[in-house]
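With one protein chain held back, the other chains of the complex are shown just where they sit.
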Amino acid sequence: MTPVTPTTPRAPFGRRRCTVGANRASGGYRVFSLLDREGPEPAAGRFYMLAAAAGWGDRSGRPQLPRAISVAETGPAADGIRLDFLVDDVGPGTGRLCELEPGEEVWLTGPLGNDFGEPAEVAGPGAAGAILVGGGVGVAPLALLRRRFAERGVPHRVLLGFRDEEHSGGLDLFCSAAGALCPEVRLASEDGHAGHRGYVTDLLGAMLAGDDAGSAVVYACGPPAMLEAVRALCADAVVPCRLALESPMACGYGACFGCAVPKPGGGYLRLCVDGPVLSGEQLTAVPEAELARA
Amino acid sequence: MTPVTPTTPRAPFGRRRCTVGANRASGGYRVFSLLDREGPEPAAGRFYMLAAAAGWGDRSGRPQLPRAISVAETGPAADGIRLDFLVDDVGPGTGRLCELEPGEEVWLTGPLGNDFGEPAEVAGPGAAGAILVGGGVGVAPLALLRRRFAERGVPHRVLLGFRDEEHSGGLDLFCSAAGALCPEVRLASEDGHAGHRGYVTDLLGAMLAGDDAGSAVVYACGPPAMLEAVRALCADAVVPCRLALESPMACGYGACFGCAVPKPGGGYLRLCVDGPVLSGEQLTAVPEAELARA
Amino acid sequence: MLEGPQLCGIELAHPVLNGSGTYDAIAARRVFGDEILDDFPFAAFVSKTITPQPRTGNEPRRIWETPAGMLNSIGLPNKGLEGFLAEDLPQLAELPVPLIVSAMATTHEDFGRIVSALDAREEVAALELNVSCPNVHSGLIVGEDPRETLALLQALRPLTAKPLIVKLTPNVADPAAVAVAAEEGGADAVSLINTLKGSAIEPRSGEPALAAGHGGLSGPAVRPVALAQLRSVRAAIGLPIVGMGGIACGADAEEFLRAGATVVAVGTESFSDPKAGSRVARELGYGSERVAAAPVH
Partner (left out) sequence: MLEGPQLCGIELAHPVLNGSGTYDAIAARRVFGDEILDDFPFAAFVSKTITPQPRTGNEPRRIWETPAGMLNSIGLPNKGLEGFLAEDLPQLAELPVPLIVSAMATTHEDFGRIVSALDAREEVAALELNVSCPNVHSGLIVGEDPRETLALLQALRPLTAKPLIVKLTPNVADPAAVAVAAEEGGADAVSLINTLKGSAIEPRSGEPALAAGHGGLSGPAVRPVALAQLRSVRAAIGLPIVGMGGIACGADAEEFLRAGATVVAVGTESFSDPKAGSRVARELGYGSERVAAAPVH
């Protein structure tokens, strides 16, 4: 078989029914939990294909296909594991997921795709620490990544950016049990409602300019424009970066070839199996929004 | 304009959103209520086209079209009228209607079609009384007809038949406020779980044979086989009958020509505008189940 | 509030027509009363297809619901040319919008008789030629063959100065070639799509669900096919185009207008919403301030 990209532990074969535990508002987004009785604990950056078991679609005939959603948090549960998802309602699929009620059932396949990896895996033993950069609903996979780094003692700083109040949420995923925002988190907002007024990439730029960036690895997830800015900044500063991208996905497991992302040398990657996390060098530029947000 | 079939009062033009009041089990069927703020009080026999405002359809792409449902009862409500519907879950459309929750919204068009008419309208002033014959979920429109006859002092007897316990329901619509089955109602069931073991048409046959049928008019609604038996019995006994039929309906207001029912002379009626209630003479035979029950 | 478009010189209040055979304005007036005259859903009314002789239509079962659509094999029931002129036309003339009469025949002569008869009636603003039918001489479906289509137009064009709209069938490999033939033959516009040939099996009997064995597929399911054919026809001809096929809301209609339709038509959606035409127009920004054109389901 061809060499296996690090997507282990592998997903159980097929889709499975999971029960919705809770569904709460998180700023302008929703956070809902699923109880997964069969799947392994997912690493940060991996995603699941989700579809409500009932009422998936209406007279408009959409949604029809499952939707790709990153895992934002996970933990042990009574009889399996708990998976938390942070979702922004941008259309019929995410809209339906946002209104899931506790007790409802969801078809789930995953965990799929690769993960962010630790600094040492990405940049070798020399790598000193991590800078996490998230924008909008893209903060989701970074929440799990931050906790893992904290638990494993990987030095890290977190920069989160939001367009405005309405398009902000998920901050609670970066809070201590006591509810306080973790000290290593710094915020930016275009409307200035929280933290630095401007782009989160302003904060990253300053950080990379300052010599304290050291031999860090940058981990980013967010809108294409933000990811492209991160990619360019890191390329200039010669800092390795791992970018969690999005592209339209029908299947999530390599079957449809819909999730193509251009490779520098020509040709395409399948983001669902070769990603969703790509290293800066795997891209000439982050492709324009395939799933433009409303 | 061409002469108007007695379908007055006319339905308000277009569909309207109505709120679900209650939804309860009635034997093997469901009875749910809608609050109609705009429509007129419907006469017995008329029907509405109904579709849940949300969750009409799923990944299977069905239901897509609204479903035709007869009004089973009606009465004044806070701010409009209450419409009760008796529904048998035989597929995706009736299935969705059966699970409507109070507070949900339903798209409604109607009242549509014609009505049963009073004995005098049907058979002239000489008509003495009415015999109502219902089978299965077809008892629905007879419930309203029975109450109207009772209120207007039209002498009437009611014969209701059911296949078995599971396929029985709606009896509560023929009960007094106290909950007792109205005295004029007699039952038949194929499995003998209630009343006469056998067909409701056995009871009708006996009644028509007995001279006490007099100059009655027979009103019937139920499965095609039952309606055909009623039609034949009445034809033999030379008793006028009004039969509420079913046929597949996409629109309910004469637009699609899908609801065709053969005319004796050749050609077709549009059941939604020329019916759903037809006189025995309008049929050579009741067409086979277009909407065969599961 | 936007200004209405023109179709072949006919002024329209908004760009939404009905698909032929999906709205019986006479029956609707019987059911809903004269209210439909005050608030008529369509900017022009397209009649059911009429034929030279009366037709009773196909034996039931005639309709069947399918994923995001429906099949129909209605079989063009109509009173025939004489009956239409005597009974229906006077009533349709009472509608507050221009009347487009859809017609079909299986010979040039019969088609010519209908065109000439309608040409003589000033209640008729335009004619739509339903060419999804065989030419009894050649046996070919006129709308499936560019030569047949050209020949038919050449026979009919001299008979009337009223706009001739050719209703294309989608059941061809290259609808643009037929559209080009219609343009060459002197058509004033084309409309598309008619229904896709489809079938379904009744689960219990295992037999075809429709008595006719197959029927025409319509509704949202066919919208992508309609848009693809619209784009290729738009690229091939300069004539105005009436775009239809699965339009259920303003956003759907917008797709057709962006893809090159001059106006659009709503068919199957009217079965669920008798005022779908007005709603789609409103969602497009006509007749009221533009509203978010999201499906009202």
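Each chain gets a letter, A, B and C, in the order it is written, and its residues are counted from 1.
Keep in mind that, in the parts below, a contact is a pair of C-beta atoms (placed from the backbone, for glycine too) under 8 Å apart; a residue touches a chain by one contact, two chains touch by 3 or more.
Please read these numbers as outputs of a predicted model, since none were measured by experiment.
Across A:Ser70, A:Thr94 or A:Thr109, the single residue that touches the chain missing here is A:Thr109.
When the missing chain is restored to the complex, the residue among C:Lys79, C:Arg121 or C:Arg231 that touches it is C:Arg231. With the whole complex as reference, residues 66-69, 71, 141, 144, 171-173, 196-201, 203, 206-208, 213-214, 217, 219-225, 227-231, 246, 251, 254-255, 258-259 of subunit C touch the missing chain.
In the full complex, subunit A makes contact with the omitted chain through residues 1-2, 4-5, 7, 10-15, 49, 51, 53-54, 56-57, 60-66, 107, 109, 112, 247-248, 250-251, 253-258, 260-262, 266-268, 270, 273, 287, 290, 292.
For subunit B, the residues touching the chain absent from view are 58-61.
The definition used in the following text is that only the chains that are shown with their structure count from here on.
Closest to the middle of the protein, by Cα centroid, lies chain C.
Per-pair tallies of C-beta contacts place B-C first. If each chain is reduced to the centroid of its CA atoms, subunit A and subunit B end up 55 Å from each other. Look at where the CA atoms of subunit A average out and do the same for subunit C: the two points lie 48 Å apart.
Shared interface positions of subunit C, defined as residues touching 2 or more other chains, are 67-68, 220-221, 272, 297.
The residues of subunit B that reach two or more other chains are 51, 54, 56-57, 61, 64, listed in rising order.
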